[in-house]
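Just one protein chain is left out here, and the rest sit where they should.
And then chain A:
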Amino acid sequence: MAALPKRIIKETERLAREPVPGINAVPHEDNLRYFDVSIHGPQGSPYEGGIFKLELFLPDDYPMTPPKIRFLTKIYHPNIDKLGRICLDVLKSNWSPALQIRTILLSIQALLGAPNPDDPLAPDVAKRWKEDQEGAIATAKEWTRTHAMT
């Protein structure tokens, strides 16, 4: 494997030195482009109290292309589908090479605090979110309890 670019080394160092509150990202020892990530559910959201595991991979042409990120913990959210894939503009069309792992993870945390059912990835969840918000939030809380608090 080619030498790790300076950019990734610096980002990794900074993540360890000044961690973002509520977010934890650690690279695998055998693959420094692969990170185990955990994000705390934001306060006041249905995900509060849960710790959500994600995997993050920096592709070869990172930072020209965005990192690949996926939820490993089951989550009930209109912009996250059954496979844990995330619908977020900065991970797709609005990616900028000036963005970093930490900024992306913060965006994901913010997405947990502000679901956007108008731009859904999981249509069934989004539909329920729009028609019966209370019920949807209750389900999200329940899923958080069952899957993200063990």
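In this section, contacts are C-beta pairs under 8 Å (C-beta built on N, C-alpha and C of every residue); 3 or more make two chains touch, one makes a residue touch a chain; residues count from 1.
Assume contacts and distances are computed from a predicted model.
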Per UniProt, what's the omitted chain called: "MIP18 family protein galla-2", "RBR-type E3 ubiquitin transferase", "AP-1 complex subunit gamma" or "Translation initiation factor eIF2B subunit beta"? "RBR-type E3 ubiquitin transferase"
Of A:P5, A:G22, A:G84 or A:G113, the residue that touches the missing chain is A:P5
Residue among A:N31, A:T65, A:Q133 or A:T146 that touches the chain left out of view: A:T65
Given A:A3, A:L83, A:A98 or A:A114, the one touching the chain that is not displayed: A:A98
Which chain A residues touch the hidden chain? 5-7, 9-11, 61, 63-65, 90, 96-99, 103
